[in-house]
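Here's a structure for you.
Up next, chain A:
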Amino acid sequence: MRRSLACLAMLALLVPAAALGVGAQGATVKIGVPVPLSGGNAKMGDDIAKAATLAAEEWNAKGGVLGRKIEIVSFDDACDAQQSVTAAHKLLDAGVAAVAGGYCSSAAIPASAVYHDAGVAFVADASSNPKLTDQGFENVFRVIGRDDQQGPYAAGFMIKTLKGKKIAIVHDNTAYAKGLADATKAAVEGAAGVQLVFFDAVTPGEKDFSAILTKVKSLKPDVTYYTGYYPEGGLIAKQFKELGVPGKFMAGDANNDPTFISEAGNASEGVFVTSTPLPQDQTTAKSFIDRYKKRWNQDPGPYSALEYDAVSVVLDAIKRSGSADRGTIVKAIAATKGYSGATGTINFDMKGDRKSVLYITYIIKGGKFVPYGM
Partner candidate 1 sequence: MKRRIARTFQMIRLFPDLDVDENVMIGLHGRTRAGTLDSLLHTPLHRREEAWARDETYRWLAFVGLEGRARSRARELAYGDQRRLEIARALATAPRLLILDEPASGMNPAEKAGLVQLVGRIRDSGITVLFIEHDMSVVMGISDRIIVLDYGVQIAEGAPDAIQRDPRVIEAYLGREDPE
Partner candidate 2 sequence: MKALTTQPLPFHRLVPVAAVVLLAIGLPIFGTPYLIDVGTLVLVYIMLGLGLNIVVGYAGLLDLGYAAFFAIGAYTTGLLMVRYHVAFWLTLPAAGILTALSGIVIGTPTLRMRSDYLAIVTLGFGEIVRIAATNFTFTGGPEGVYGIPHATIGRLVLRSPQALYWLGMAFALVVLVGSYNLARSRLGRAWLAIREDEAAAQAAGIYPVYYKLLAYVLGAVFAGVAGSFFAVKLTAINPSSFTFIQSVTILMVIILGGMGSLPGVILGAAVIIILPEALRAFDRVRMLAFGVGLIVLMLLRPQGLWPSRIGQIVKRAVALSEARAAAEIAAGAPTPE
């Protein structure tokens, strides 16, 4: 008898799951937003989901799209391959017209195959690993630049502007950071008279990087470039100074977060960060920041503006094509011409990558990200 009870308990668990799965198919246009809401990247996911909600609310205030209200459906993908696939199916079940979001490349790549099979447009906001669009899926787009665009830019900056002759690269063995590190490495190795003296990875979640930095120190690099995420980035910048590693410290675009500065404290002064321009440095984004702050009573995250644009590009495509049909949306997004978003003008190339992505370098001065050379 106890066993049948146990079994009934299982059925009872299934029932709410089934009820959740069958979302009401109302007259709203649904946009799927898969983001990490648990795990170490939960903060980024939160910032992204808020930007998506803001975009939807603004469109709704103007009457929605095709006369229908817009609804954001966001699910936790935990930056995990398996969970992102499940979340993708769940978004499809919920009847989303298109998907705009994703944060970690490692989660976005497997999920993109599910969206591809379903013929749903997927506009990635922050997944910059080249492989996402190299798969040749016609439904995949991204509003962020590719790691292999940022890599050569970073290499060029280190070699030309910072006059680096000996360069060290540190990544964290995530799909994003390794991609950026590889692209930078290739560019550095291709340059004459420049030597790549160090290339290795740290483990995400650790706090002590003195061992690897001691080794870097012994190699006396002119510039050390860290391509991972800011939680470790701030610590590395701090320990870099504490150990007295010579040369300059530079970090990739996942480090343009205020927490990087508060973590590293004084050690963050003079650190360079390569990035697409932050919202506050783009005239186009000024009003976005104000609206975001007003709505959420906090500063936007580094990828909030990109997500805002990803959602907007989708809605714009629906508006232009006059249809919320999944296939039509894919074609309409591909045909996007000079959409003027919070992060600047958006056009897509054949692969679905954003054309002419601008990278700039920031230097941290007085506890703030200041565009370098401006």
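Some observations on this one:
To be clear about the criterion, contacts are C-beta pairs under 8 Å (C-beta built on N, C-alpha and C of every residue); 3 or more make two chains touch, one makes a residue touch a chain; residues count from 1.
With respect to how the candidates were assembled, all candidates are chains of the complex that A comes from, given by their letters.
All values derive from a computational prediction rather than experimental measurement.
All listed chains 1 or 2 share the complex with chain A, though the touching one is 2.
Of all residues in chain A, only 1, 3-4, 6-11, 13-14, 16-18, 20-22, 37-38, 75-76, 79-82, 85-86, 89-90, 92-93, 105-106, 109-110, 113, 117, 129, 131, 135, 173-175, 177-179, 201 touch candidate 2 in the complex they form.
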